[in-house]
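Questions regarding the structure given below will be posed in turn.
One protein chain omitted, others in place.
Moving on to subunit A:
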Amino acid sequence: MKKNYYLMSDGMLKRRENTVYFVNKDGKKPIPINKIYSIYAYGSLTFSSQAIHLLAKEGIPVHFFNYYGYYDGSFYPREKLLSGDLIINQAEHYLDHEKRIFIAKKFVEGAAKNMEKVLKYYHLENQISTILPELDGCNIITEVMNVEGRIRADYYRKMNEILPENFNFDKRVKRPPENMINALISFGNSMVYSTVLSEIYNTQLNPTISYLHEPSERRFSLALDLSEIFKPILVDRLIFYLVNKRMLSEDDFEKDLNYCLLNDRGRKIFIKEYDERLKKTIKHRELNRKVSYKRLIRLESYKLIKHLLGSKEYKPFVMWW
């Protein structure tokens, strides 16, 4: 089984023959090449071009995060899975307004329903199912975004009722996050984005053509689109778990006047638990076989491909438990 490698300390990626080594102050650790799915680099990472050659050959993406844990970018190896027919269809579904808005709404619907499931688990009343039907009347993307924003606002308000008091927050603030929950959401979301990107890389989808987000928003905006569906499942539930079980406390954050960030220890805890979640399996209803949460993201890409090829209409993944 291939796995994700999370490099937390500063160091260097080197290649000798067909093995990649991670060298840091503690020594030299081999990483068997056919065991790597993706690499997440949180420390400052130096690498030799030979190492990159090998990673490219094996089709392994490397995601880079800066000192603050923000996503910086990815080494996205030359595409090895290309389908001209699919790219044409992907672009057509963007250019045709009806087709684009259909998919955009599906992403919002999936995200909203998963948020609802998260709140339901904690028996919290919410407005999501009242706001969601307004999607039907939306004719342009900004209206869709607007509905999504209002759902999210309601959702974040309710989050405080799940969190212990010292973790409460007023609103979602990004760059820089100003309190602990915002720090956790930002950190987690950038992980999901990278995870989704790795999954897209392993399909024939082109990551730059997106539907809810504008293709120009981010280099790989399709990863933003698909992330929406998985953020409540993978990040928000994890945050509640870590905070309510007191696995994370105020000591795991670095605070300054206008920002708040996870420190090294906090990051390690978060990443470890995040990776556990990706590996956790559920029995898939349609496939009648066990699939991991990570695999669910891949299946979502497959569903999108089928929609684009016209073989089955896309329905977003919604937790059924």
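In the analysis below, contacts are C-beta pairs under 8 Å (C-beta built on N, C-alpha and C of every residue); 3 or more make two chains touch, one makes a residue touch a chain; residues count from 1.
We take it that contacts and distances are computed from a predicted model.
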One chain isn't displayed here; going by UniProt, is it "2-oxoglutarate synthase subunit KorA", "Probable respiratory nitrate reductase subunit cytochrome b-561", "CRISPR-associated exonuclease Cas4" or "2-oxoacid oxidoreductase (ferredoxin)"? "CRISPR-associated exonuclease Cas4"
With the full complex in mind, choose from A:10, A:85, A:161 or A:217 the residue touching the hidden chain. A:85
Missing-chain contact among A:122, A:241 or A:302 belongs to A:302
Hey, which subunit A residues sit against the chain that's not shown? 80-86, 202, 204, 284, 286-287, 291, 295, 298-299, 302-303, 305-306, 309-311
